[in-house]
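To start, the structure itself, in structure tokens.
With one protein chain held back, the other chains of the complex are shown just where they sit.
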Amino acid sequence: MGQLRVGMVGYAFMGAAHSQAWRTVNHAFDLPLSARMSVVCGRDEDKVAAAAAKLGWEGHTTDWRALVERDDIDLVDICTPGDTHREIALAALAAGKHVLCEKPLANSVAEAREMAAAAAEAQANGVRAMCGFNYRRVPAVALMRQLVAAGRIGKIRHVRAVYLQDWIVDPNFPLVWRLRKDVAGSGALGDIGAHIVDLTQFVTGQSITKVSALTETFVRQRPLPTEAAGLSAAGNGSAGFGQVTVDDAALFLARLDGGAVATYEATRFATGRKNGLRVELNGELGSVAFDFERMNELEFYDATLPTTEQGFSRILVTEPEHPYLAAWWPPGHPIGYEHSFTHEMRDLIAAIAAGEDPTPSFADALQVQLVLDAVERSAAASAWVDVEAVLAPV
Amino acid sequence: MGQLRVGMVGYAFMGAAHSQAWRTVNHAFDLPLSARMSVVCGRDEDKVAAAAAKLGWEGHTTDWRALVERDDIDLVDICTPGDTHREIALAALAAGKHVLCEKPLANSVAEAREMAAAAAEAQANGVRAMCGFNYRRVPAVALMRQLVAAGRIGKIRHVRAVYLQDWIVDPNFPLVWRLRKDVAGSGALGDIGAHIVDLTQFVTGQSITKVSALTETFVRQRPLPTEAAGLSAAGNGSAGFGQVTVDDAALFLARLDGGAVATYEATRFATGRKNGLRVELNGELGSVAFDFERMNELEFYDATLPTTEQGFSRILVTEPEHPYLAAWWPPGHPIGYEHSFTHEMRDLIAAIAAGEDPTPSFADALQVQLVLDAVERSAAASAWVDVEAVLAPV
Amino acid sequence: MGQLRVGMVGYAFMGAAHSQAWRTVNHAFDLPLSARMSVVCGRDEDKVAAAAAKLGWEGHTTDWRALVERDDIDLVDICTPGDTHREIALAALAAGKHVLCEKPLANSVAEAREMAAAAAEAQANGVRAMCGFNYRRVPAVALMRQLVAAGRIGKIRHVRAVYLQDWIVDPNFPLVWRLRKDVAGSGALGDIGAHIVDLTQFVTGQSITKVSALTETFVRQRPLPTEAAGLSAAGNGSAGFGQVTVDDAALFLARLDGGAVATYEATRFATGRKNGLRVELNGELGSVAFDFERMNELEFYDATLPTTEQGFSRILVTEPEHPYLAAWWPPGHPIGYEHSFTHEMRDLIAAIAAGEDPTPSFADALQVQLVLDAVERSAAASAWVDVEAVLAPV
Partner (left out) sequence: MGQLRVGMVGYAFMGAAHSQAWRTVNHAFDLPLSARMSVVCGRDEDKVAAAAAKLGWEGHTTDWRALVERDDIDLVDICTPGDTHREIALAALAAGKHVLCEKPLANSVAEAREMAAAAAEAQANGVRAMCGFNYRRVPAVALMRQLVAAGRIGKIRHVRAVYLQDWIVDPNFPLVWRLRKDVAGSGALGDIGAHIVDLTQFVTGQSITKVSALTETFVRQRPLPTEAAGLSAAGNGSAGFGQVTVDDAALFLARLDGGAVATYEATRFATGRKNGLRVELNGELGSVAFDFERMNELEFYDATLPTTEQGFSRILVTEPEHPYLAAWWPPGHPIGYEHSFTHEMRDLIAAIAAGEDPTPSFADALQVQLVLDAVERSAAASAWVDVEAVLAPV
């Protein structure tokens, strides 16, 4: 069986999640290519060496430019903050490597456009590029897509999407990189708002065309961090203070091109909501609702059933007939967050082996970026704005 | 329109609930007879006078024997503790009054047999008798019955019933009448266990044939109450202490005559469960589940749907097509506990007007009493025992 | 005990709910005045006579102008559609009658201003006016207000409010009065959006200062109704068709004067959501969440508990220590929709007897009307607009 030799850049929260997926994917699924965890890259020699050992990579390096040039690497997996995506992706694509890039694709529309163009160009040479909107691969979300696509809820009238977290409610929580515009691009908007934009467009098959937004930064100054890992961090002000330069929360109304109207909200100030990605769609014939905190469940209302029997049914999305689940455990045995990445790797490997383009493509991710950009422009102007069109790549 | 002149004996928790129902029933439903709240009876002149004023009865009396003989009373509604049911019901039936008697029908099988026999005799003269298992008239329970009767869950394999309360968890809670065998007959068993016995037999259409039970009294001595109302009471020991002579909890396994196996549990020591009457039935084709704390909902699992769409659906039982609900509010507007009594009065009035026997009859209630008796005999003997048959009334 | 003689105008859905409340309030609560259901008024002699009999009013009339002048009426209860509120309320106040007026207060800001001014003037003569935002009197909502007012959730960051119904999803549902701007003033916005505007402002103690809105009418032509009752109606086109002149859905972003940001959505196209009034508040120290379909529950997250024990707790709001509940049943026994009206009447009677102003006042209701007006102006202009201030009544 052929190999897919992976070089991963970045090894923090996303790097750990991707590692678990690369390690697992060929043991869960029968695939024509076998993923090999060849090398991991980070800036600090000691830390990346430790990460390689802990996460199970054969080698490590501090030089991502060298990594993308190596002959023994087939795919570059970009798990770094958004400010570095463009440079790494362009180099990797230029070197003929397949690329998996974490979301949001970039920190600006300009960067995203450049990356989408490069991906389109590389595609002509059989090089594949994919953006890591992993929630598409949660089985309940994939089932939601199937139900909508099959017409089970009819014409969609309403989209209602929130992504609620609470990890910076405390005003003394430190100024981690996710709160700095130069590194993260935006705050809740790009980090988690991007997910619900992608997810709702994916599930409905509709695109957001215009938005009216507000963004808010509730806490504008925070202590600098003395240490940080995942979404945790410490810092008591001994290292000084800094300005929060991103949004704490982003709320917007939207219209979609299929006629639906929508509300979106992304925030890190929803006390008690830990990872509350919730989406509900109401259609003429039914509704679907999903909450990631109960990721193994999908709620489905079928308005074509007899009136006395209609209700939101809690579908436990753990049957072998459900998307991805034949690979896992018997019905009723939940899977977890990391499985969304394992499924992502599965689909990516299958696409590469088949010589097909994986989704979401860089163009898809550019379109999400255009929505995020519209949200920021709308918030700045306190006005409705149109989402720009994805131009055909040059 | 004719009247149904009601005399009610007892005016505490049940008396208040019945009063609200008598007051409401003709305003919610179109019925051939109009209930008239003629007279209420209690032992203490001042208290019963106050109750009459508060609850809306035209008159009051302290003499139930006189009440049941009055010409201007058509129906006697018995809301007193169980030790008085037999005497009042027999007198009322003998006087040719219709009788509504709160559950449990009596404090012993012997009493219940005598009452069922008297009801059967009175029936020949067009006198009606009904026992107040009000939960049958919760719309979600009535819907459960409809689904089962229509074969929607197929052959029933499992019955799982609990009735969980917690109002005597505190060992300092006083020794109210519900904790005294001479007044209440039994403890959790007769007070709340009776409801789940009746409800499950009603919904399944099956009868319990044998049981293995245990009963437990966790707190055997309590302060005597200085005041009490509903399920609330006060008492700090200043009035002395007394022995708890009933069960705090009763648990039993059962077999039903249609082949189902069952677990039952009634307790007042389930901390945090306030009125947790929960019933689940599993059948070959589906399941239904009910929790009274969410009394406007019924969960229904339809195993005949496509596999990928199966799930427990939360039916909001508030549609006009659902039992009793055309009389009330638009969909999604909950009704409450008291409505179960209003529905009970509705069905009782309709039966009387139609010259039909209301259900549950005294014979039905005797059968429940026989199950309770079997539970007590089983617990005493630490052995399986058969539920005695309801003999044909003499 | 003194009487409060009530004359009610209108006897449909709201009239039935108010009747049940007037009938019940003195039996549930000990109050210094006794409500007397004196007369009900409607346009059709036969129908209003039937309504009086069914709902329990002593008399009936077709002349509301005569009614408000009668010496034997102390309070006028306005349960008609919004286009008649102003005229009736002004006449009643001028006649020195207390007024309870259903929401929304009026169909326009101008009308509402006039009514608020009249109420302020009447107040000087001891005449009381109240607007019927009944959801404030749901015990769980009152508890939410108590928790917020006590600082239990700290500074509020987010308000998230939806009111979801689905009774006009079917494009063949008839053009009832609620879909005609001349009668109803607006659609989902005024009918149900008004409730979440009032409720969130009441619970947070904050006022909405600016909004960005969109409104949508998904189905613009419908068959004329041949009959209608409550939210139900029939009509197959045989009576012709007409234009829907109100919004089917209204969505808006808002800022509140205490610093919170908010999303609001009111729609009658949320398939499967029957009466989904849902509100969540996120504060620095905790969160509260409410869903009217489970009106006996309040979710509360206390971020000051030990980390390992934090979670949204489902408070069953049925304890005697909870607002209004000492009057009702033991813990765990749900109350229903109609109880919110009984509580409203309780507070109104208590205020009248005490010579105090009940809340929400007409001025409070005017402020809600100003928010609704801002929403409509924003939607029309596709722009953020400020909510006008409630000017001091002349």
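When the chains are written out, they are named A, B and C in that same order, and each has its own residue count from 1.
Everything below uses one rule, namely that a residue touches a chain if its C-beta (ideal position, glycine included) is under 8 Å from a C-beta of that chain, and two chains touch if they have at least 3 such contacts.
The model shown is predicted, which means the values in this text are computed figures rather than measured ones.
Colleague: Tell me which residue among A:Gln3, A:Ser232, A:Thr307 or A:Ser382 touches the hidden chain in the full complex.
Modeller: Of the listed residues, the one touching the omitted chain is A:Ser232.
Colleague: Write down which of B:Val68, B:Ala249 or B:Leu298 is the residue touching the left-out chain.
Modeller: B:Ala249
Colleague: If I consider the whole complex, including the chain that's not displayed, which of B:Trp22, B:Trp57, B:Phe133 or B:Phe312 touches that chain?
Modeller: In the complete complex, the chain left out is touched by residue B:Phe312.
Colleague: Touching the left-out chain: which of B:Pro139, B:Gly283, B:Gly336 or B:Pro358?
Modeller: From the options B:Pro139, B:Gly283, B:Gly336 or B:Pro358, the contact with the absent chain belongs to B:Gly283.
Colleague: What residues on subunit B make contact with the chain left out of this view?
Modeller: Against the missing chain, subunit B presents residues 153, 157-158, 160, 162, 164, 166, 169, 212-214, 216, 218, 249, 251-253, 255, 259, 261-263, 265, 267, 269-273, 282-287, 301, 303, 310-312, 382-384.
Colleague: List the subunit C residues touching the unshown chain?
Modeller: 143, 146-147, 297-300, 302, 307-316, 319, 321-322
Colleague: Just checking the interface: what residues of subunit A touch the absent partner chain?
Modeller: 13, 17, 19-20, 23-24, 27-28, 30, 54-56, 165, 167, 230-232, 273-276, 292-296, 316, 318, 320, 329-339
Simple rule for what comes next: only the chains that are shown with their structure count from here on.
Colleague: Answer with same or different: of all residue numbers used at the interface between subunit A and subunit B, are over half used by both copies?
Modeller: same
Colleague: Indicate the whole-number Å distance between the mean C-alpha point of subunit A and the mean C-alpha point of subunit B.
Modeller: The mean C-alpha positions of subunit A and subunit B differ by 54 Å.
Colleague: Two-or-more-chain contact residues of subunit B, please, as numbers and ranges.
Modeller: Residue numbers touching two or more other chains: 316.
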